[in-house]
Every structure is written in C-alpha cells, then in structure tokens.
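All protein chains but one are shown at their positions in the complex.
Labels run A and B following the written order; every chain starts at residue 1.
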Amino acid sequence: MSQQYMMKGNEALAEAALRAGCRYFFGYPITPQTELSAYMSKRMPKIGGTFLQAESEIAAINMVLGASSVGARVMTSSSSPGISLKTEGISYIAGSDLPCLIVNVQRGGPGLGGIQPSQADYFQATKAPGHGDLHIMVFAPASIQEIVDMVGRAFDKADQYRVPAMLLADGALGQMMEPIAFPDESEEKKLPEKPWAATGTKGSRKPNIINSLYLNPNKLEDSVRERFERYEKIKENEVLYEEVMTDDADLVLIAYGITSRICKTAVNMARAEGIKLGLLRPITLWPFPEKAIAKIADHAKAFMSVEMSMGQMVDDVRLAVNGKCPVRFFGRTGGVIPTPDEILQAAKDVLASVGGDK
Amino acid sequence: MAVVFEKTRGLTDVATHYCPGCGHGIVHRLVAESLVELDVLEKTVGVCPVGCSVMAYDYFNCDFIEAPHGRAPAVATGAKRVLGDKNIVFTYQGDGDLAAIGTAETVHSATRGENITIIFINNAIYGMTGGQMAPTTLPGQVTQTTPYGRDVKTAGYPVRVCEMLSTLDGVYYAERVAVDSVPHINAAKAAIKKAFQNQIDGKGFSIVEVVSNCPTNWGLSPAESMQWLRDNMLPYYPLGVYKDKDKGGNE
Partner (left out) sequence: MDKNIVLAGFGGQGILFAGKVLAYTGMIDNLHVSWLPSYGPEMRGGTANCSVCISENEIGSPRVLNPNILIVMNIQSYDRFIDTVVDGGGVVINSTLINKKTNNEKINCVYIPATEMANENGLQGLANIICLGAMLKQSGMTSYKTMEEAVKKCVPASKAHLLDANLKALKLGYDFEG
C-alpha cells in the first residue's frame, strides 16, 4: 500500500497540484482556504516554482491569465467573496481559451457572509462564473482523497479542452483532515505542448495573440460557437457521478461534496428502517449528470436535492427530471451543516407527501 | 542608393484605427524600433490594455496578450514570472487603464519591482469611449463628463503617475517624456529604449510616461493639439527623470 498521510484538505489539494506539475500559484489570503496558499508559499521556492501573494483576487486571477497565456500550468484559490472578484478574469480566461485551475473553498454568503462551510456558490460556478456565454468545468470532490485524485484530472482536462476548471470545495473539506495516499508518481509528469502560447515568435512563426476581443459580431459568434462545440464534447465525455442504491429507491437524494457524505449516512439509516432511499452524487457539476438523473426518473417516485444553500442545484435536477416525478429540496445555509437525522426526516416527509406507486 | 527611412519590421502592415494626428502612432513606432534595435522583438510578449490601444496586438509584430481593463501589469507579472530572463514582457497602457481602474495593479507591480517595462500614454482623456474625464484630466479641462470643466472640489485632482511611483523602492526607472516635437520624440525614444534595456539587464520595474495628445476628443486639429499639450499639459506634468537607480535613486 502506498504511504498514507494525514493532511488538511487545503494542504492535500496544494500538494496534489504540485505533483500534477503546477509550478505557479497566485492568490490572496481568505478564510477558509488560507492553508492552501500557505502550503504553496512554503513549497514552491523549494521546487523552483513561483508563489506570489497578489494585491487582490483580481490581480491574482490576472496573473493566472498571464502565466497561462505563456503556457504554464497555473492555479489560484480563494473562497466565495474572493471568487466574485475573480469572475472578471475568469470570463477573460474562458474567452481567451486558456486552461487553468481555480479553487473555491466555499463559505456562507451573500456579502461577507460567514466563514463556515457552504454550497451557495453553485449558481456562480455552473451558471455565471463570469459575464458572457461561457462555461467552466466544475469538479466537486467529497473527500480529501477525492480532492487529491481530482486535481491532476482537472488540470489535464483544462489543457485538453482549453477550458478553465474549477474545483468547488467548501470550508469543511478545506479544513478537515483525513488519511490520504497520493497517486503513484513513478513517472515524471509530462505536460502537453502548447503551441498557441505567447512565448515569443523566435522569428519562426507569426505572432501568437491571446485575446477575447472580436469587434465583428459574426467573428465573435463564430468563436463562441466553436467553444460551445468543445462544451458539447465535454458534456458527452466528462460527466462524473456516483450512484448509491438508486436501482430500487423510491426517493433519490441528489447531493454533492460534503453534503453527499451526510446523505450517504441518511441513506444507510433509512435502509436500516426499511425505507428505500438512494443517492446520486454529481462529481462534476458542469457538466451535470442530467442523463443519469433522467434515467432514474423513469422508476423513482421522487427526488430530493440536498444542499448547503437555499436551493440552487435543485433547478438542474428539475431540468433533468423534466416533470417525470416530483423534485423537492432540503437545505441548510449560512454555514450550517445539515445532520443525517434532519435529512432523513425531510426524506420521510417527501415520501409521505408523494405517496402511491409509480 | 542609401536608405534614409523605412518602416520598422517591429510593426505589422495592418492599418491602425487611430485618429489622424494621434500620438499612439508615434509611440508604437518608438516601441517597435526599440525592440528591433535591441534585437529582442522575437522574444517579446506585449500586453495591451482596454482603451484606444486595445488592438495594439494587431499592430506590433510580436506575441501579445489582451488584458482586462487595468490588469495589464498583473497579466505581465504572471507572464514574466513564467518566462523569466528568456523573454521581454511589456505593457502598453493609457491613463484610464493604468491610473484609474488599474491603479492597484500598477502600484503593486511597481512596488514588487517586477522586471517588466510599462509604456504609459497620458493624454488626459478617455479616447475610446468618446472623451470622458481621465484620472489625468487637468483642473478646469472640459470633457464629456466634466462639461463645466474639471472641478477639483467634486472631481478631485489629476494623478501624477511618475511622481507617485518614484516614491516606491521597487521602481528602478521612471521618466516622463512627450511626443509633441522632434527633440521630445527623440528623447522619448531614448527613454523607451532604456526602459527595455533595463529589463534585458534584469534591473527591474521601468516605466515611461508619454505625454501625448487626443485631437479628436480635445476638439482640436492635430497641430493645435500639440500646442495645447505644450501650453497646458507640460506645466502640470513636467518632463524628466523621476527615478533612476543607475544614478543613485532613492535607495
């Protein structure tokens, strides 16, 4: 068995990024992601990388833009209010077809909100990570081990599609420790060539221009359409999810990240009482596992989206279910983590209200 | 036959969108000539702003990155930190971009002493959006958003960028030049070249502020605008070297 480490989510994420070949980190301190930056500041100088504490989240994301433009594997991290500041840069990065990794260790909002774990940035991450027609890939790990396993994948997929990737965690995942093992690293990480990067013409090619500006509407439309063709490929090939006892479930919970773990406990409690509860856990939030949910909707009596928000992902569940059966919601917000008991109670209430056979 | 004048290969053949008589054309040429003469054009990465020079990437014959409004120094920081000594990284920014929306990026790239070169065009107005007040608009100057003249009681005072940045230990070189006359243009070229040479030598943050004109939005002919620049801008923005660590500086 490979060596086990006990690490905080924030630190494990940072270490996984280094092992994935990331050598450039630009960030600005904010709770509850601070350990990630601190880890980078300690390690980067030792391995010939760059850690830079920027003057703002805005500057940090634009340093990411600059570093990615010249071909680097680069990342930034923040928490909810800081991500809002980054949205300008994220839009430009997406519009310039630049790969990068953005980490959001979510805390309660709106405004300054709180610092406890939250999932209230789902809309921002999946619907409007910046102005304009755009998407970014959103990965939502549920454990520290999954964070470790997912960071390299997020970087690789961002490079493959030239689409920025976000790792959407929360204060609990960032702060907690769990035993983890890092993937086998016997082979040196090889990063892809980036012939499009602005590294100087060397007199051997025409200038590479990294740009999101198209004053001609038809050209802008063409560029957006081309990007959306890539989005379609992502939707076809990159959806990740986990199903727990959905086959015979009357009610299927939909939950991601830390909430999905609590739902798993609730599912086990329900099964012990003879109640047929199941769980579908989206691992990618964009692309969303809409086909898997639609399939379950053919036999389940109802769905319940469980979130640490006032109900955001539930909209996507409704779209996926498309009226085939009722879709309900249970959530806590502001930094309150739901308990398995209250989820189970809410599930029982839903089952009582939908009743009958399918 | 001796060649007495030719187009620099540092610029492309694309016709610029700049207004007749605009100083951007002159400064583009000075920058391009400097990069060619220093033999670094092929390893240069430019960063352009939002504003009139937003499409500078079409005109310079080198790799370019288009930055969000005001963020060019942050973008340049990211690029330079990756490329290191192998490449030259510069930003080309107007007064709104550099001294209003991008003030934080300007000040902090300067105070970090990033080894980049900034070419800053100060023409005391927002050109691209049609002539609104800039951070460098003079007291009393009429613009679209100061229709009664800039009233310092409500709109505040202009920002003197070189003076401000020269107080920062991280700045290696800051000079203000103008492009209103041949002698000034020659001096501007020397300053721009020095600012790039500093980067080649790894000396650190260098900025050249170019006092320029905007005939269209000032509502003047090109020749009148140059006279207006001399009569109004130069007294408020004195030309000269504000910081040069080669000559001791403030360290």
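Quick note on the criterion: a residue touches a chain if its C-beta (ideal position, glycine included) is under 8 Å from a C-beta of that chain, and two chains touch if they have at least 3 such contacts.
Note that this is a predicted model, so its numbers are computed, not measured.
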item: Visible chains that the absent chain touches, using the contact criterion stated earlier; value: A
item: Of A:Leu36, A:Ala172 or A:Ala346, the residue in touch with the unshown chain; value: A:Ala172
item: Listed residues A:Ile115, A:Val239 or A:Val354, member touching the removed chain; value: A:Ile115
item: Full-complex contact with the absent chain, from A:Gly21, A:Pro81, A:Gly311 or A:Pro340; value: A:Pro340
item: Candidate in contact with the missing chain, chosen from A:Arg261, A:Lys295, A:Arg318 or A:Lys348; value: A:Arg261
item: Those residues of chain A which, in the complete complex, touch the missing chain; value: 4, 6, 31-32, 115, 171-172, 175-179, 258, 261-266, 337, 339-340
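Here is the rule we use: only the chains that are shown with their structure count from here on.
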item: Mean-CA-position distance for chain B and chain A (Å); value: 40
item: Complex interface listing, chain A residues touching chain B; value: 24, 26, 50, 52, 54-56, 58-60, 62-72, 74, 88-89, 92, 96, 198-203, 207-213
item: Parts of chain B lying in touch with chain A, wherever the complex brings them together; value: 41-45, 47, 54-55, 57, 60-68, 71, 74-83, 86-87, 104-105, 107-108
